[in-house]
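One structure is given here, and the rest of the page talks about it.
Excluded from the complex is one protein chain; the other protein chains are retained at their positions.
Showing chain A:
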Amino acid sequence: MNRIHTLFKNKQERVLSIYFTAGFPKLENTVPIMEAIEAAGADIIEIGVPYSDPIADGPTIQDSNLIALENGMSLKKLFAQLEGFREKVNLPVVLMGYLNPIIQYGMEEFCKKCQELGIDGLILPDLPMHQYLEEFKELFEQYGLSNTFLISPQTSEKRIREIDEHSDGFIYMVSSHSITGAKSGISDEQKAYFKRVKDMNLKNPRLIGFGISDADTFHTASSFSNGAIIGSAFIKVLKESKNLETDIKEYIQSVIK
C-alpha cells in the first residue's frame, strides 16, 4: 500500500495537497520546501517537473517553470536532489509533469526511479486515458505508482466513471473551465458541479484544484470533496518569500486553520 492509499484510509476530509515547481525559486530549494510543507501540516506534496511549454498552466506557474529551467532544473537534476529524501519527508509525494520530458527520459526508467526514491504517484496532464491504458498502465502498476487523472466541469458522467475505474489514488477535479491560477472565489455554478460529482459516489477520493488560494476557498472546496490542491497561490508565496521556512508555515497554517 503506498502512502497515498494510507493517507486516504486515515483521513477523508480536508486533505491539503501543495504544489510547487522543482527548482523554483532557487535550484536547491526542492527538499527544504518539502520539509517545510510537511512541518506546516499539509497532507500531500505535489512536485512540478518544469517544462518549456506548460499548456494547462497560467502565468504564475508558467513563470515558475521558466525560472526553474533557467536555474538549471531537469528531471535528472530533480532525481539527484531527491536521493534520500525519504529520510526527511514522510508525506505522500506526487510528481506532476508534462509528458515530453518524461518520454525523453524513458517512461520505464522514470517509473523505476520514482519507485526507488519513494515517490507515490504521478499526474501527467497531457497523457490521455486511452494512451495510458494502452502503453503505460502496466508499468505504473509494476512500480507501485498511483496515477491521477483530471476531470473538469465539461467531463461527461460516462467519462468520469471510466476515469474513476482506471484511477488509483485520487481524482483531480479541475474547479472550473480554466488553466491554473486563472480565477478566484468559488461560484454557485462550480458548487453545483462539485455536488454533482460528489453525488456520483466514486470509488476514488476527490481533490479539487485550480483557483484554490486561501482558507475560504479551501474549506468551501473541501465541503464537497476530500480536500483540495493549492498551486499558483503557493508559488506566489515562494516568489515573494524572504524566509521560505517561516513563510511556508505561515501560509499553510492560514489555509488549514
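Heads up, the rule we're going with is that a residue touches a chain if its C-beta (ideal position, glycine included) is under 8 Å from a C-beta of that chain, and two chains touch if they have at least 3 such contacts; residues count from 1.
Please note the rule applied: contacts and distances are computed from a predicted model.
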Report summary line: In UniProt, out of "Tryptophan synthase beta chain", "Nitrite reductase small subunit NirD", "Pyruvate dehydrogenase E1 component subunit alpha" or "Serine/threonine-protein kinase RsbW", the chain dropped from the view is recorded as "Tryptophan synthase beta chain"
Query - Omitted-chain contact residue, chosen from A:S52, A:N90 or A:S187 - result: A:S52
Query raised in the report: Which listed residue (A:I103, A:L133 or A:A192) would be found touching the missing chain in the intact complex?
Result: A:I103
**Report entry** Touching residue (missing chain; options A:T21, A:Q62 or A:Q81)
**Finding:** A:Q62
**Report entry** Hidden partner chain, residues of chain A it touches
**Finding:** 51-53, 55-58, 62, 66, 69, 74-76, 98-105, 125-131, 149-152, 154-156, 159, 163, 174, 177-179, 182
